[in-house]
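Input: one structure, supplied below.
Every protein chain but one is kept in place in this view of the complex.
Lettered A and B in written order, each chain numbered from 1.
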Amino acid sequence: MRFFLRRAAFYAFTAWAAITINFFLPRMMKGDPVSAYLQKNQGRISPEAIDSLRTLFGLDSNKSLLEQYIDYWQLLFSGDLGRSFSKGLAPVTDVIASAIPWTVGLVGIATVISFVVGTAIGAFIGWRRGSRADGIVPVATFFSTVPYFWMGLIAIAIFSTTLGWFPASHAYDKGTQPSFTLEFAGQVIQHGFLPALTLVIGSLGGWILGMRNMMITVLDEDYVTVAQAKGLRPSRVLVNYAARNASLPQLSSFAMSLGFIVGGTLVMELVFSYPGAGKLLLDATTAKDYPLMQGLFLVITLTVLVANILADVAYAILDPRTRQMEA
Amino acid sequence: MTTDDLLTVSQFSVSYDVTPPVEAVRNVSLTVRRGEILGLAGESGCGKTTLAYGIQRLLKPPAVITSGSAVFHDESGEDFDINTMDEIQMRAFRWEKASMVFQGAMNALNPIITIGAQLQDVFSTHRPAMTRTERRLESGRLLDLVGVGSNRLRSYPHELSGGMRQRVMIAMALALKPQLMIMDEPTTALDVLVQREIIEQISELRAEFGFSVIFITHDLPLLLEISDRIAVMRDGRIVEIDTARKLYENPTHDYTRRLLASFPSLTGERGGFVRRPGEPALDEEAGSIR
Partner (left out) sequence: MTTLEFKNVSKKYRVRGSGELLALDKVSFTLTSGQTIALVGQSGSGKSTIAKILTQLERVSSGEVLLDGTPIPTWGRPLRRYRQSVRMVFQDPFASLNPAHTIRHHIERPLRLDKVVPADQVEEEVFRLLNRVRLSPEQTIDRRPHELSGGQRQRVAIARALASRPALLIADEPVSMLDVSIRLEVLNLLAELQREANLGVLYITHDLATARHFSDEIMVLHHGTVVERGKADDVILRPQHPYTRALRDASPDPEKHFAVPTTPGATS
């Protein structure tokens, strides 16, 4: 219990620090792009939207820094991240909310598949080291070193342009409205298949290699020999003794990659014009849409934190030693 | 071959198939008698551990058994030739007939599952008819027997001291009442007081259950005290095998003498120690075999 309280305190502090930095950053920006924008669009923005933008970007020069800071927190708790300049002054929260599910859905599923499949393959070829299964290693290394954008473009060229099996861009057919129908779900899968496939192929090699190397280290441990000497079935030795220990370091990398889902798939979303958070961030940057950028940064920071919490919890469940070290 | 013999190893050789090949065990022949403690003494790289693993067919590539046989004479009268059993027979043989104890303070126990689970999977593998409750009760009984206590079933290895972990290993080795226990440096990592307790426990259990022990260590003084017979290994060969007393009082091989002289006597004369300053040192250091 002590362990969890300690970790909770640590994460609360980190979250506070990240949010506070997010508060100070725009205040340190040179010039005042936000005021200029507000000036230009006078009358088109509601007074309360202006208020929240003023708070977010520190334009209330008549208020003390502390008051601004308190106002800022109040805004965050009410879920108000200001208005996006480039998306027709829609609330930033809504804009992000419309992009996040696409990214999380597609990249999340791809990451999970890649982790599970890669770890399983890595465990198997580590177990069978020296056999023909080792032939997978150079192939895996090759695919993990290929630049992603190149692989994405090749995939489009082959499966979309030449063969016409899958659409080359967007999350669903143009002109359709998102709805919970079977037809729409089919479209989503069809559109998501190539991006997901390329993401899986691009990251699979890393999981395979990481797991294989850990397996080889773990297989030399005495407890694996003991398990064999006990006459346990090979499948049991592989799963309960070797792979369980070998997968612990994989788990932290997995949590880290979950944390990068939101911010880290820019290239994929560009190559496939996928309407996710990465593309949104790029759009925001080119349009100098500061409220949207700030909102996205906040969301990205928080996802990385949440992923780390998940990793910690998983580690504590799977490795009893972590619990004790803190006790 | 009498019924007193439990294990007959003949002309046993193991090579490490690297370039150039390393012969780790060369034509070793020895017999383990029913109920005896056979000491296997030697320095690092002499092949004593490789021999023990070979007998259990636990060697991993690149190690290969190149010749010889190891035959286990079961108390039922049946003989098991370790080299000719298939994988499934071998798995059934392991632990049931011959179990192992490793350097327990190190990492012979899986760090992430409870010691109870590690004891119980012996039963779920070899005694599939036992119910979950029976397995748990039996594991608890074993822990009580070695003085760890059945309340420790849910403990993880890191929650126990080195001596406790070694007792858990011994409990595990006892689980199926095997006829042979192979102990590889079981007390090397332990403090001398704990070592003494463990050694006493092993002799008590042996008196109670009558299993044979192959006790592997570089600690010759310890072996001399606990073994019935001792085999001294060097460079993959057994250079001398005899009863502990004879080996101590009348060693015939030079290497045995040298090994004995390496341990100054605790309460006796200085022996080889600092008695002859200026004499050229024996420069022939044992090369290690990878």
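One rule holds for everything that comes next: a contact is a pair of C-beta atoms (placed from the backbone, for glycine too) under 8 Å apart; a residue touches a chain by one contact, two chains touch by 3 or more.
Every value quoted in this text rests on a predicted model; they were computed, and no experiment measured them.
Looking at B:P20, B:G77, B:P128 or B:G268, the residue that reaches the missing chain in the full complex is B:G268. Residue-wise, the contact with the chain that is not shown comes from B:L220, picked out of B:L59, B:L220 or B:V239. If you put the hidden chain back, the residue from B:L40, B:V122 or B:L259 that touches it is B:L259. Residues 43-44, 191-193, 195-196, 218-222, 224-225, 245, 248-251, 257-274, 277-278, 280-283, 285-288 are the ones on chain B that touch the missing chain.
Rule of thumb we're sticking to: only the chains that are shown with their structure count from here on.
Those residues of chain A that touch chain B in the shared complex are 130, 219, 221-223, 225-233, 236, 240-241, 244-245, 248, 318-321, 324.
Of all residues in chain B, only 53, 56, 58, 60-61, 90-96, 99-100, 102-103, 106-113, 121-122, 125-126, 156, 158-159, 169, 172 touch chain A in the complex they form.
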